[in-house]
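With one protein chain removed, the remaining protein chains of the complex are shown where they sit.
Up next is chain A:
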Amino acid sequence: MQFGVFTVGDVTVDPTNGREPTEAERIKAMVTIALKAEEVGLDVFATGEHHNPPFVPSSPTTMLGWIAARTERLLLSTATTLITTNDPVKIAEDYAMLQHLADGRVDLMMGRGNTGPVYPWFGQDIRNGIPLAIENYDLLRRLWREDVVDWKGKFRTPLQSFTSTPRPLDGVPPFVWHGSIRSPEIAEQAAYYGDGFFANHIFWPAEHTRRMVGLYRQRFEHYGHGSADQAIVGLGGQVFMRRNSQDAVREFRPYFDNAPVYGHGPSLEEFTAQTPLTVGSPQQVIDRTLSFRDYVGDYQRQLFLVDHAGLPLKTVLEQLDLLGEEVVPVLRKEFESLRPSHVPLAPTHASLRAAAGSDSTVHAVDDVTGRAPEAAR
């Protein structure tokens, strides 16, 4: 099972001292968190993508490319890549390039984006959110899988004899997750293609996650990709830890009370009961996280949100230490001992290349130049 962190990339005032980080500080904090994630033994770092203040990560592959150059093992991902307002051609190019630079340590999570005004800035309309996600993703898949694409659709100019470059590393496109909170069409989309499904699972009740994952698993089996319990599921989660759970509650409360999204609403206690948010000791986080399996089944990826609501970098890095030293090693062992052998792990570049079998030899030849990497040297 994969464990990691995902970040929204919000610039938020620290409510305990009124200090707001600059964009530069926040961007550097995000990449510092990524490096720390690898250092403490986590598997995945995923960044959000936003094009409006107070968020900084508008250019995910620039950031992930920087991180790729400074890490060895860390899998680089997104949470989420806006499949609605980005040109699928540019997504195909950007992430294939990142794949090459990161030696395959790349996957993506598709999302729609829920901020109405952002869509027209990119020539789109939020009322077309689902149709955009469907059409753009179908094109993206073809761009990664077919060398020469002729295409016509509703939302972008037609393509004639177009080849997206660079071709995916080893001819193996990055694995794709589809993220959604409550749109059954997106669970259906993930199931249709046999892609992964990622349930947001922060800020929302567990019931949303149970229903969406249940639908995805059932439809995954319907489309013949395997049995329902072999579908590839990822979950979010939000935690704040101190060794003593009372210290965690006391320290996190002002951040909770003033947080974007849910601040000034329910109490910390209500929200902890209603959503997967866990504020307490590492053991409480372990227990709560293991309980997710009760309503989604055996799953492949767990990402934690640890850096929002104005929490200072130093505190976030302490959270990562606790995750890496105390929480994740136990979760790894426990989840692995519970996972039946027929339930797969999350696909990686290596596993997808191996699964491609003899094809991979063919694809190892550069599709554009027609030369193998060795010959090119």
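The working rule: a contact is a pair of C-beta atoms (placed from the backbone, for glycine too) under 8 Å apart; a residue touches a chain by one contact, two chains touch by 3 or more; residues count from 1.
The rule is short, and it goes like this: contacts and distances are computed from a predicted model.
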item: Choices "FMN reductase", "Glycolate oxidase subunit GlcE", "Spore maturation protein B" or "DNA-binding LytR/AlgR family response regulator" - which one is the UniProt name of the chain not shown; value: "FMN reductase"
item: Hidden-chain contact residue, picked from the options A:E39, A:D138, A:D229 or A:E251; value: A:D138
item: Absent-chain contact - pick from A:H100, A:R156 or A:R211; value: A:R211
item: Residue, one of A:F203, A:F240 or A:F335, that touches the chain absent here; value: A:F203
item: Which residue of A:G194, A:G226 or A:P266 touches the chain not shown here; value: A:P266
item: Hidden-chain contact residue, picked from the options A:D14, A:E185, A:D229 or A:E326; value: A:E185
item: Contact set of chain A toward the excluded chain (per top definition); value: 130-131, 134-135, 138, 154, 182, 184-185, 187-189, 192, 203-205, 208, 211-212, 215, 219, 261-262, 264-266, 270-271, 274
